[in-house]
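Complex shown without one protein chain; remaining protein chains in place.
As written, the chains take the letters A, B and C, and residue 1 is the first residue of each chain.
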Amino acid sequence: MTQHVVAEHFESAEQAFEASKLGLWLFLVTEILLFGGLFVLYIVFRGLYPELFHEASHHLNRTLGALNTVVLICSSFTMALAVSRVQHNDSKKAAGLLLFTFLCGLTFMIVKYCEYTHKIHEGLLPGVHFSFTEMAHPKAPLFFSLYFMMTGLHGLHVLVGMGLIAWVLIRTRRGDFSSQYFTPVELTGIYWHLVDLIWIYLFPLLYLIG
Amino acid sequence: MKKFLRYLEGHETVYITIWGMLLVLTILTVWVSYHNFGIMNIVVAMLVATIKGSLVCLYFMHLKYDNKTNQVVFISAFVFLAIFVGLVGSDVFFRPSVRYPESSGHLAHAAFEDLSQSTPELVKRGQELFKVHCIACHALGHASGKFKSEISSQKIYETIVKGLSDAAMPSFSDLGEKERWALTHYVDSLKK
Amino acid sequence: MLPQASTIAPHIDSLYNFIFWISLISFVGVVAAMVYFIIRYHRSRWDPFKTPYITGHSAMETSVSVGLFILVMVIFAWGWKDYKKIVSPPQNSLEISVLGHQWFWEFEYANGKKLTNELVVPKGRPVKLIMSSADVIHSFFVPNFRLKQDLVPGTYTTLWFQATQTGEHPVFCAEYCGTGHSKMLAKVKVVEPTEYARWEKEEKKEKGLNPAEVGKELFTKKGCNVCHTVTGQALIGPSLLGIFGKNEELADGKKIQVDENYLRESLMQPQAKLVKGFPPVMPTFQGTLTDEEVNAVIAYIKSLK
Partner (left out) sequence: MEHHGESQGHHKSYLEGGGIGSWLTTLDHKRIGVMYLAATMLFFAVGGIFALLVRLELLKSGPLFSPDVYNKFFTFHGAIMVFMFIIPIIPAALGNFFLPIMIGAKDVAFPRLNLASYYVFIGGALLAFLAIFFGGVDTGWTFYTPYSIRSATSVILVTMGVFVMGFSSIMTGLNFIVTIHKLRAPGMTFHRMPLFLWAIYATAIIQVLATPVIGITTLLLVMERVLGIGFFDPKLGGDPILFQHFFWFYSHPAVYIMILPGMGIVSEVITVFSRKHIFGYKAIAYSSLAIAFISFLVWGHHMFVSGQSAWANFLFSILTMLVAIPTAIKIFNWTATLYKGSIHLQTPMLYALSFIFLFTIGGLTGLFLAALSVDVSLHDTYFVVAHFHYVMMGGTVMGLLAGLHYWWPKMFGRMYPEIWGKISWAFVFLGFNVTFLPQFWLGKMGMPRRYHDYGPEFATWNMVSSVGSWLIGVGFLMMFIYFLWSLKRGEKASSNPWNGKTLEWQLSSPPTTHNFDHVPTITEGPYQYGVLR
């Protein structure tokens, strides 16, 4: 159990913890506005070409989307449990839960990989590269540009999240965390929940158009 | 932090219930999407997503037990996003639809048809134009009129429009949009 | 000062002047107060450690804010009133379609007549421009009318005006569009309604130039200027200044005198009688120049003294 030393410019561990929590929430604001830009594009183009979205959404695999949603929700659940275990000094169980969360992230990426290859094979590609013949709508590539940009950026954030979880998993195994010091686990957890939160909105908007 | 920890005592049962609710809501929203309720579809989808989102925020992300500043910070992100959506929407969805004068065919045609893709008639039209405008220099075999093999059609188009100041090629900007692309595709076809 | 050449110009100028005078008064007020305080309370006349402890006067602040709020709302309302005029063209407007290109303007009238870099409109009648761009964003700006509107590729934008002064009003491109942004100049020619009616019906016939002038136009249009100069300096081909009647030595050593037949033959089979020292690269104009055009080119060359 290595003893964590509080950075000298902070007066107490409490102040350091509060500071990093506020820092993380501010970072989440930037993430929301980053994705917000893409959501604005979605709202504008769906508002202008609603029938395109109805037609194009049928070409997305709804079951795989639902599967991914369940996977991320479970990973959020196990992540929350892992953070709680660390706070109760139970590093062993926490490590197991973190590993499970990591594997959920991995499954999410694999499912994503299948969807992407299927799309590339069918020619449902963004913008200029769109070569799918059956869809009549002249602006069809726009939907798939949106699809690839939104799920691509989200996928990137899942990868970063998996990296963070792996790093926190290694440190938990090394016994760095305890009920006195668990900030990195808490921060990684909140970041991972945000990634899940964004997918909660992406799933209905892209896959479940009536 | 101690205050924070006291909240989290024996909290795992709460997590399980939240997990269950999230799964149920997911099934609900997927089920709704298979039935057509018209505009209600998107309203229900967004409502369910927001409920799921706030559950994740309040319980999993511990926003419920966090101090006021963090809560205000997180909410403000959505306020400014709403401003962005609202004011962009006030422009994009309220633009007047302009009735185009049917009489002038040429201009309407050129402005909207995507001419950058080569078509046989464009190439034929390009050939006629070539004899009129370009033959003077680019008669095959003339020193200064050679075409570089790897030149892209976009570069040909630009050279036609801008000309080449260093190689005594005048700019043909007074040619119409269609004529320029016709010439570009004809020269492009010569290369292959 | 710019002429007020459209019906909306006086309105815009009056709001401009209103804001100008309000700004001048407030600016002079601020600066006068500042200068007065600097002189009156300069360090040399006041002890730095005996200044009064004043922290503010909220009544003054609120009155400044309220007063300013009212003023800016007045300016907004006046601006919005005139803007509504700018964006609502009357029903009976003369519709002209405009297409912006990288670095020139194209105007097309209802009767299919097309003009480049020149817009002819009648005085005293509302004109509605329906505009789009063939490549990038441009902006149709007529300072004398105080009006501008962007031309956006992929959609239409409109601009209407009613000219009140005849004459030529310069048109600028006000949205950056690349190399020729500052060269994209055009003219709005405002003419009397009667003359406009005559001009509108006029058939698209040549402008009745004499052959030499037609020849001059063909000289650039057909690209002769690329290889031949009219300044006496040889390029790829010989200079045509004063060539008519000159004795030239041919590639095969023979000497001939340049006359109409030689010029006509050189236009049809250029390699037949090549002048010494020039590459055999001149293309044939057989089929691209009508007889009338060939005579015009020859007439032009003869006029080069």
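Everything below uses one rule, namely that contacts are C-beta pairs under 8 Å (C-beta built on N, C-alpha and C of every residue); 3 or more make two chains touch, one makes a residue touch a chain.
Keep in mind that this is a model prediction, so the values were computed, not measured.
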**Asked** Omitted chain: which shown chains does it touch?
**Response** A, B, C
**Fill in**
From A:Phe27, A:Tyr116 or A:Phe132, the answer for touching the chain not displayed is A:Phe27
**Asked** Which of these touches the unseen chain: B:Ser54, B:Thr69 or B:Thr119?
**Response** B:Thr69
**Prompt:** In the full complex, which residues of subunit A touch the absent chain?
**Reply:** 7-11, 15, 18-20, 22-23, 26-27, 29-31, 33-34, 36-38, 40-41, 44-45, 126-129, 138-139, 141-142, 145-146, 148-149
**Prompt:** What residues on subunit C make contact with the chain left out of this view?
**Reply:** 2, 8, 11-12, 15-16, 19-20, 22-23, 26-27, 30-31, 33-34, 37-38, 41-43, 46-58, 60-61, 64-65, 68-69, 72-73, 75-76, 78-84, 86-87, 135-137, 139, 141, 143-144, 146-150, 152-155, 157, 170, 172-183
**Asked** Tell me, which residues in subunit B touch the chain that this view leaves out?
**Response** 69, 76-77, 80, 83-84, 87-88, 90-96, 114, 116, 155, 158, 165
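Basically, only the chains that are shown with their structure count from here on.
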**Complete:** Separation of the C-alpha centres, subunit B versus subunit C, in whole Å, is 32
**Request:** Find the geometric centre of each of subunit A and subunit B from their Cα atoms only, then give the gap between the two centres in Å, rounded to an integer.
**Result:** 23
**subunit C-facing residues of subunit B, complex** = 95-96, 98, 100-101, 103-104, 106-108, 110-112, 131-137, 139, 141-145, 161-162, 168-170, 173-174, 176-177
**Message:** Considering only the defined contacts, which subunit C positions touch subunit B in the complex?
**Reply:** 95, 97-99, 101-104, 106, 108-112, 114, 116, 130, 132-134, 153-158, 179-180, 222-227, 235-236, 279, 281-283, 287-288
**Prompt:** Mind pulling up the subunit B residues that touch subunit A in the complex?
**Reply:** 1-2, 5, 8, 11-12, 15-16, 18-19, 22-23, 26, 29-30, 32-33, 36-38, 41-42, 45-46, 48-49, 52-53, 56-57, 59-62, 66-67, 69-70, 73-74, 76-78, 80-81, 84-85, 88-89, 92-93
